[in-house]
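With one protein chain withheld, the remaining protein chains of the complex are depicted in position.
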Amino acid sequence: MSKLVMNRRKLIRTLGIGGATALAAPSFFTRGAWAQQFCNSPEVSGKIIFGFNVPQTGSYAEEGMEQLNGYMLAVKHINGEGDGGLLNTLKPVALKGNGVLGRKVEFVTGDTQTNTDAARDGARRMIERDGAVMVTGSVTSGEAIAQQSLAQEMGVIYMSGLTHSNDTTGKDKRRYGFRHFFMAHQSGIAIAPFLAQEYGTDRRAYHLTADYTWGWTQEESIKAATEALGWETVATIRTPLGLGDYSQYLTPVLNSGADVLILNHYGHDMVNSLPQAVQFGLRDRQANGKNFEIVVPMFSELMAVGAGDAVRGIIGTSNWQWSLEDEGTKAFTKSYGEAYGAPPSQSAHTGYVQAILYADAVERAGTFYPPEVIKALEGFEFDGMGNGPTLYRAEDHQCMKEVLVVRGNENPASRFEVLDVIGKTPREEVTYDPAIFGGELGPYEPNQCA
Amino acid sequence: MNTLIRQSGLSRLFDLSRRDVITLLIFAAVVLTMPIWLAPLGAAYPGLMQKFAIYAIFAIGFNILFGLTGYLSFGHAAFLGVGSYTAVWSFKLLTMDILPAILFAIVVSGVFALVIGYFSLRRSGIYFSILTLAFAQMCYSLAYSVLTPITQGETGLLVARGDPRVLDTMLGVQAQTGGVPQPSMLGTTITGYTGFYVCAVVLILAFYVSQKIFASPFGMALRGIKSNQTRMVYTGFNTKPYMLAAFVISGMFAGLAGGLLAATDPIAGAERMRWTESGNVVLMTILGGVGTVIGPVIGAWVIKYFENIFSAINTGTLNEWFAFLPDGLQGVFVTVLSKFVGEGWHLTLGLLFVLIVVFLPGGLLEGSQRLAARFRRKKQPQRRELRQMEAGE
Partner (left out) sequence: MTALFAQLLNGLDKGAAYALIALGLTLVFGTLGVVNFAHGALFMLGAFCAVTFRYLLTIEVVTTDPTQLSPWGQPLQVRTPIIQDWLGDWGAVIVDYSVPLSVLLAIPVMAAIGIAMERGLIRHFYKRTHAEQILVTFGLAIVIGEVVKTFYGPNPYPQPIPSDLRGTADIGAWFGLAPHILTYPIWRLVYLLFSLGVIGGVFAFLRFTTFGMVVRAGMADREAVGFLGIDIDRRFTIVFGLAAAVAGVAGAMYTPLLPPNYNMGMDFLVISFVVVVVGGMGSLPGAVLAGFLLGILQSFASMTEVKTLIPGIDQVIIYLAAVAVLLLRPRGLLGRRGVMES
């Protein structure tokens, strides 16, 4: 223990000296004429620090650790180590594999505990103590929204990880927050044609919805999309968050006259509710002369692994899947597989892509000055990151790209092959009017962090 | 008898024993110099120092109830959450000034504590604990779900640019920038170090109040209830008002802490009210030392330190620290230690709890005092007897 403390001191001293030299040195690696001071300017500190803030403990630790792996791989590739990954496929690309603006990137990590307060504490530590110029990472919308509003206050850009709520780039959008991940509204639009194709247009749906904001936005979006198909909504029932046993909500489904159960549950809620729904024999039933079906509008491969056999044949949407055939996906799956011995999950992909996109925007802007970086990201049109042609929309900082529709693999050969991609809904169809969700981005001018 | 106690209490309102004054002065010095002595520990940044001060207030308040009366509340986080929500609503509806926000936070959480305390205090022991837990869990569940219009549920209640802010509009105060307005105090914006010093001053005040309560006849009465409530009742002493007063004061401290959380970082989330947070303050208090004035503060700092600093150490950091070692040895050190930091920081915390309670009975403060005493070959019989008495209860 005493050893640890001693070395900590030594570290702090070295850090201090490093900081002092950087102060003394003239501002290097700057291209533009942005003399403005801003929070954690690498021109002042002499270091480029990214802050990776993900849950490392608690129920979502697995998604968090995957995301962290993605981030660390991104740093390697940005710094020119490894095989370069998606830097080879991103078009247009400004990054040269020699760091950002010619200087190597470093990173710090934190544990959000899937708790909004802990997430903000971690982000503040990265910004105030470690001098992070960008913070990124989340596995729930609560974490993402809490961090991006902090980012706006501090004047440090935040790139969100997994966050599927409409609010992140809707009601609660921020100028300093960017989302690559897709969202509930797009899930609804994307899944609808496949539901019509598989289950027909004459269906009666029963929703079980996790009783908090994400659940509500998804229920609303899926309900709107399915009703547009001609489906009828029998009931929308709210279930408490983190409930282990859903039996009391499942028995009423049996004789409700519905023939589709839609589970608006995420993470462990879904991991528990889906197998229980299957155990109640829902999928063996006939209702209204049709096979009873279960739909989980949004799920990830880690959730699918957790739900086990129950996920076989279940349709849902995903942001990305390693088994896609495009160049970007193949390159990323290969680099990630070599580094970690397993194919990446969509959590890892989102983290990786967000880190690369930020670094690339800085390279294009020629400065770390946040307003310029934000302008470089806003309206940025790119391809080769595994999701087809993608637009970082300026109006709400939401990425516009195709959405995958997936189905639980009937006969997976390994835990990595639990999901099959059954189709993609093209970008044009999932593009929506940003005005429908309200909210305002706020100003570009950065606050000075204290 | 009650009046007697009250009168003597009044006359002694403003003096502390010499020992307490010295403790207070040292404590104030330690708190105000945090930015200096925390620097070598890697914790000298405003975000964490604010949390140190705020959670110390929370723990001090909790200790007024638990330490003095022995009533273990397992729902104190509810008052913290209520305080935060009240403060943010004050920011949204009235003004960005933190003084009314904190005042409202204290008052509203005090009212909550009055209601919850009134019912919970009808029972004692574990029955009391479960009642407080039940009330707090109800607050949490409702805040996360059906009360979302008031609490914004999962997202957390945030300050927005378009909020009415009646007082600010009336006084013609406008946000300086085009962005989301920031909390201020009498015109000074509360950011970073300003925020820390505000919290630090409040902490010192809270500490002083806690000292006063511990030394006052009121505190003596509470201790009397702790050692034998039945005896107190038989002597014609009505314990109820005293217990309720202690509960409400303790709840108001929690509300103050919650208000300060919102003042330094204007967001209020339901997770602040979850049972794990209530459990946290229990652990802080026990870890530092129940019933001592300073113990809970130390406990709060230790737990917050682990949560924020240990969790941020990764293999990269470890490699830097052990870079002076030969490669093989460095690898061994880093591999072993990495299990205890970063994603493994919970493990270290759990081990710490077990080790402290095994080797330092009575918590960090009392345990280390006794260790020190043993090293000096000076026995402290009174203290030991006191402990045995408590343990025998």
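Labels A and B are assigned to the chains in the order they are written; within every chain, residues are numbered from 1.
Methods note: contacts are C-beta pairs under 8 Å (C-beta built on N, C-alpha and C of every residue); 3 or more make two chains touch, one makes a residue touch a chain.
Since the model is a prediction, treat every value here as computed from it, not as a measurement.
**Student:** Have a look at B:16, B:99, B:138 or B:201 and name the one touching the chain we're not showing.
**Tutor:** B:138
**Student:** Can you work out which residue in A:81, A:202, A:227 or A:309 touches the chain that's missing from view?
**Tutor:** A:309
**Student:** Of the residues listed, A:115, A:147, A:272 or A:350, which one is in contact with the missing chain?
**Tutor:** From the options A:115, A:147, A:272 or A:350, the contact with the absent chain belongs to A:272.
**Student:** If the hidden chain were put back, which residues of subunit B would touch it?
**Tutor:** On the subunit B side, contact with the omitted chain comes from 66, 70, 72, 119, 122-127, 129-131, 133-135, 137-138, 141-142, 145-147, 229, 275-276, 279, 282-283, 285-287, 290, 339, 344, 346-347, 349-354, 356-358, 361, 390-393.
**Student:** Can you list, in ascending order, the subunit A residues touching the missing chain?
**Tutor:** 58-62, 65, 211, 235, 237-240, 242, 244-245, 247-249, 251-252, 254-255, 268, 271-272, 275-276, 279-281, 284-285, 302, 305-310, 322-323, 333-334, 336-338, 341-344, 416
Just so it is clear, only the chains that are shown with their structure count from here on.
**Student:** Where on subunit A is subunit B touching in the complex?
**Tutor:** 4-5, 7-12, 56-57, 61, 65, 107-111, 115-118, 120-122, 124-125, 127-130, 140-142, 145-146, 149-150, 152-153, 165, 167, 172, 211-214, 238, 240-241, 440, 442-443, 445, 447, 449-450
**Student:** Report the residues of subunit B in contact with subunit A in the complex, numbered from low to high.
**Tutor:** Those in contact with subunit A are residues 39-48, 51, 141, 144-146, 148, 152-156, 158, 161, 177-180, 182, 191-194, 265, 267, 269, 271-272, 307-308, 311-312, 314, 316-317, 320-322, 337, 342-343, 345-346.
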